[in-house]
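With one protein chain removed, the remaining protein chains of the complex are shown where they sit.
Labels run A and B following the written order; every chain starts at residue 1.
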Amino acid sequence: MELIFLQTCINGLMLGSIYVLIALGLTLIFSIMGIINFAHGEIFMLGGFATYFIGEYYGVNFFLSLIISMMIVATFGVLIERIIFRPLREDPLNLLVISLGLAIVLQNLALIFWGPEDRSIPVDFQGVIKIFGMMFSNERLAAFIISVTLVIGLYLFIGRTKAGKALQAVAQDYEAAALQGININQMNALAFGIGCALASAAGSAMGPVFLVSPFMGIMPVMKAFIVIMLGGLGSVIGSVVGGLILGIAESFGATYLGSEFQNMVGFIILMVILIVKPLGLFGYRE
Amino acid sequence: MDTVSKKSFYLFCLIIFSLCIPLFMKDPYRIHIAIVTMLHIILALGLSFVMNTAQVPLCQAAFVGFGAYTSTLLVMRLNFSFWLSLPSAGVLTAILGILVGLPTLRIKGIYFAMATFAFGEIIRLLFIGWVGLFGGANGISSIPSPNPIEIPGLLTLEFQSKIPYYYLTLMAMFLCLMVFYRLNHSRIGRACTAVRESDLLAQCTGIDIMRYKVFAFALNSFFAGIVGSIYAHYFHFIGPQDFTFWQSVEYIVFVIVGGRGTFAGPIVGSIFLTFLPEFLRIAVEFQVVIYGLALILVILFMPKGIMGLLFKIISKSSNS
Partner (left out) sequence: MESKKRLILVITFLFVLQFALGLGLQPRAEAKELKIAVITALSGAGAEWGRGVLHGAELAAEEVNAKGGLNIGGEKYSFKIVAYDDKYTGAGGAAAAHKAIYEDKVNIIIGSISSASVLAFQDLTEKNKVLVLANSWARDVLKPEKPYSFRMFMSSTQLAPGIAQWVRKLYPDIKTAVTVAPNDASGWSVAEDYVKSYEDAGIKVISKEFPERGTKDYYPMLNRIKAKNPGLIQDGALGVGAVAILTKQIRELDLKALPVGGATIDPDLFVKLCGKKEAEGFIYPSIFDVNSKKPIVVNFLKSFKKKYGEKATITYVDPSFYDATNLLFAALEKAKSTDSTKVRDALETIRQFEGVNGKLEFGGKETYGIDHQLYQSYYIAQIKDGRETTLGWVR
């Protein structure tokens, strides 16, 4: 019995770590730019496909492909921000519609050009580790490690580097930051680029575990919304905690209640949190 | 003629025009599109009214679904007449709206949106999960048409062809238009606009903002329930996949593309976006992509929506 319990916890942690990665990108973009990016799931998907194609056609090692994909997708993201989002910065509802349009376009273009079928990203380190009777696939472990690495990396970047501190300033009060001479446009581009890079990494990490398809972003982005609401919009710690909570809650829900409840658990938690503490666990009022 | 009766004259023409449409438009497919468009207009109007109090709900489709299932169950399980189940669905959905609105409308902006998003999803999962009541993923099929209207000695109106449905929906839309038009131009409407502009200020002038927000929300839910009921008895089949978050977002898009803050905006947006897929029949596989592209382009070039652009053109031409 405890074995199932422990396995459920570990499953939840690993699942949660992926949610964290996607949510982090989303919350970063929100705190700097004020947008909820509906197309985030499709950015995630592009990351997965990029890694697939790089690996398939150039035979590059998985981790290297992941990094290259991050760069490609981040560049793409910055272009999108410049062309589509920047003109509408002031109006969140317009941004909502545009990001929705973008999501539709990206998803269905992927469908038309790459077909609907799933693809796997083969890795060199396939296999399963068994510790104390619990099993973890190496791919999941890799995803977990990637997530942890990137979270730590982001934390260090935001806390220690000049650009990171500038981002913090913009997140807190962008008018004051502008007055201090921080280039808001550059910051927005940076935030969006990092956000997309994180989503791309999440997509690449998920590839070996859950396969790559044009539709792979639909569910994860909904989960990411729940996570950032749970943790608090704009809070990095909130996303981490929220992601882990959601992962574990879903894991327990699905294991002990039934497969149908895997998704419902998340929504119920969300509604409760929003009613009790609307800003989320770590959210703050600006 | 002074301006008021000029306006009434045009309005009168419009009404007569819409009443006569089925007479010169025999094609059932056109009528079908008209019916769907009118249902969308009702949803967009209600949504716009709620959005005027500064909240964006992402659960409109859930209300429609609730109205649809309620009406269906009342007719099929409790042998209600459609003419009773229609208003009942509206009222019951309004009650649901109040129940959901009371705790959530206190929250602002994006958080409210997410709370309603969560609620919408919970309702959808309920539709799928509670098989005994809602038929689960299979939905409910063979939903009967509305009961025939009988005026003894005069006529019997059966709901076999599309035309009776057209008039039914038309009446519902007229009701909705009247209600919201009067509200917008009344004290309540002005209060709601004040709430949207700045609720701090509104509170200072003595307006109980929660009351107006809940009222707007419940009214919207009422009409959404009505739409759901008509939907169910028109399509004869409902399933949980027709009332998802994506449909809710679609309805919001109608309002935004049409032009927020205007009365005609939601109407124009609904018409435009319901008709748009019809014109995209050239390459079916690209249809969805082009729709997405259209959304992007419309917002980029018409940030205030279609009505926003129209107002700009009109004011420019009346200035010159």
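Throughout what follows, a residue touches a chain if its C-beta (ideal position, glycine included) is under 8 Å from a C-beta of that chain, and two chains touch if they have at least 3 such contacts.
Keep in mind the model is a prediction, meaning the values are calculated, not measured.
*Asks:* Identify the residue among B:Ile209, B:Ile238, B:Val253 or B:Val298 that touches the chain left out of the display.
*Replies:* B:Ile238
*Asks:* Per the definition of touch given earlier, which of A:Phe30, A:Phe210, A:Phe267 or A:Phe282 contacts the omitted chain?
*Replies:* The one listed residue touching the chain not shown is A:Phe210.
*Asks:* Looking at B:Trp83, B:Trp130 or B:Phe279, which residue reaches the missing chain?
*Replies:* Checking the options B:Trp83, B:Trp130 or B:Phe279, the one contacting the hidden chain is B:Phe279.
*Asks:* For review purposes, identify every residue of subunit B that touches the missing chain, sorted by number.
*Replies:* Touching the chain left out of view, subunit B contributes residues 3, 6-7, 10-11, 13-14, 17, 25, 27-30, 32-33, 36, 128, 136-139, 141-142, 235-239, 241-242, 264, 267-268, 271-272, 275, 278-279, 284-285, 287-288, 310-311, 314-315, 318.
*Asks:* Using the touch rule from the top, list residues of subunit A that touch the missing partner.
*Replies:* Counting over the whole complex, subunit A touches the hidden chain at residues 4, 7-8, 11, 15, 108, 111, 115-120, 126, 128, 130, 135, 137, 209-211, 213, 215, 218-219, 250-256, 258-260, 262-263.
Methods note: only the chains that are shown with their structure count from here on.
*Asks:* Calculate how many whole Å lie between the centre of subunit A and the centre of subunit B, each centre taken as the average of the chain's C-alpha atoms.
*Replies:* Their C-alpha centroids are separated by 34 Å.
*Asks:* Using the touch definition from the top, list the residues of subunit A that touch subunit B in their complex.
*Replies:* 36, 84, 87-88, 91-94, 96-98, 100-105, 108-109, 112, 222, 225-226, 229, 233, 260, 263-264, 267-268, 270-271, 274-275, 278-279
*Asks:* Enumerate the contact residues on subunit B facing subunit A in the complex.
*Replies:* Listed in rising order, the residues are 56, 103-104, 106-108, 110-111, 114-115, 117-119, 121-122, 125, 128-129, 245, 249, 252-253, 256-257, 260, 285-286, 288-289, 291-296, 299-300, 303.
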